[in-house]
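Taking it in order: structure first as structure tokens, then the write-up.
Shown here: the complex without one of its protein chains, the others still in place.
And now, chain A:
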């Protein structure tokens, strides 16, 4: 609280991103956890809530006649432009937010004050929803080849690994410890995924400390052990996910990659995924494109190309596809690493697992996948997503890229996933929100020390409770579709990878499809379920009546409500029926005079009434109860009313139009 210089500023304007001419007047509040903007408009009093932890950058722009503009960019891609009348107030807000957005200790994060009114038992149950030992059991472990190792008990060998690790039975503690000393941050090869039908595994590690010529017998034995653990194949792939040049440069620092001559029966392969710095810059460039005001098609496409973002997404996908093919088609085990084995390795292992195993394409399975490949194996959430104030060079959208890969797959395999796009978007949101404890810290060890499970709540339980919102109506549970591997063609089909406006422009509802097929189908399915129940009840009653009639006794029964096949209106009528700014940057229409007969006569139609970013997550979150109204589009929304332009709207449009 001591960081809040001014808790409330009045007469602040929230500028509509699409049309700078429209702004909502309201009051800005700063609380310990949120920035809140409440519009003055008495009928709506629309609220916009931004968690401090979502704030990525705050920019104070040059003061104009109307006030002092403040630009807040959020990690969930929301963009807020406020105009504060007094320079001093603006400065106070700015200074406060700079501090509030960069907490220095974990206890300042929202999850430690967030209270969803669950009792202790419910909280504990929430944390038990996703259980990794269950997951390893599901994979068929332990078995003749793989065992649970206690070598990392109390994080003795590697402090960024979990304590429960699966290794080949033939890998003795001596081999493991020896191998760990030959690997960056002692992240020795361990099992990530096991395919029981052909005994093939995906293992992960960090880079070997090979330098130009160093060897390590135990490390070589470790890889040998992995190979022997899949008796069907006489070699394993070692996939280095870095560009070759990067890996070679690492040799000078005493690190590097496996020499095929030293390891028996390995096939070594580079897959060039760029490092976190390149990815950070790439996202930055892409977001600049998203922020452009009325860009031309060329601006947008060339900007997208120059950002390189989709090229990086494709590189990650290609790596995942390579590994999935090795496992499913060649029956060869794969060891994956990058430098430290916690960024690109996590991306690639999880993409491959998703392609290979339909379980990970279910709601719960996906949670397990993130829990396993990201949380437990020490992906540095705190550093990558800047939860605590730290080195900005550590920040990088590593898991964002994985989430996008999943979306790209969903676009290509619409029936293969149990969950929908909203599920991905909400997970992304909460990785940054720090509202739940799951993604705190950089490792399992740190989380344990912080007693996260005792002090915070689990996101997985929250998502599971609301799973109805996250289902994909097209999900086919039948084996032919979902069992087994998703096969992507080998040809380089670049056009498969598309810009995800649902994520990066998601707060600009006007840019999204105005009707959601997913919501429509979910509403139909819901109605179908009700019909099934009603049908059963009717059949029962019919039977009863027929019986009773035989006995000539009357049964009084209430006539059921005549159900009508109501329209499933899924369109956001307010946007659907508001035109955008279609006149672009045309010159304003000159006042009519005969002498100007041949002048260019253009006009500006300023009717972009697109409701300003309607943050589905933050705007409706009920801070007190902590229960979010996550459904931005209610499938049971009202029937379309044919009065699409309210008088108010029309007047304002006309006014602008006439003065233009």
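Observations on the structure shown:
Here, a contact is a pair of C-beta atoms (placed from the backbone, for glycine too) under 8 Å apart; a residue touches a chain by one contact, two chains touch by 3 or more; residues count from 1.
Keep in mind that, in the parts below, contacts and distances are computed from a predicted model.
One chain of the complex is hidden; its UniProt record names it "Myotubularin-related protein 9", one of "Myotubularin-related protein 9", "Transporter", "4'-phosphopantetheine phosphatase" or "F-actin-capping protein subunit alpha". The residue from A:150, A:299 or A:449 that touches the chain not shown here is A:299.
Note that of A:37, A:166, A:457 or A:520, the residue touching the chain absent from this view is A:520. Residue positions on chain A in contact with the hidden chain: 290, 294-302, 304-305, 308, 310-311, 314, 412-416, 473-474, 476, 481, 489, 491-499, 501, 505, 508, 510-515, 517, 520-521, 524-525, 527-528, 531-532, 534-535, 538-539, 541-542, 545-546, 549, 552, 554-555, 557, 559-560, 562-563, 565, 567-571, 573, 575-580, 582-584, 586, 589, 592, 594, 596-598, 600-603, 605, 607, 640, 642, 644-645, 650, 653-654, 657, in rising order.
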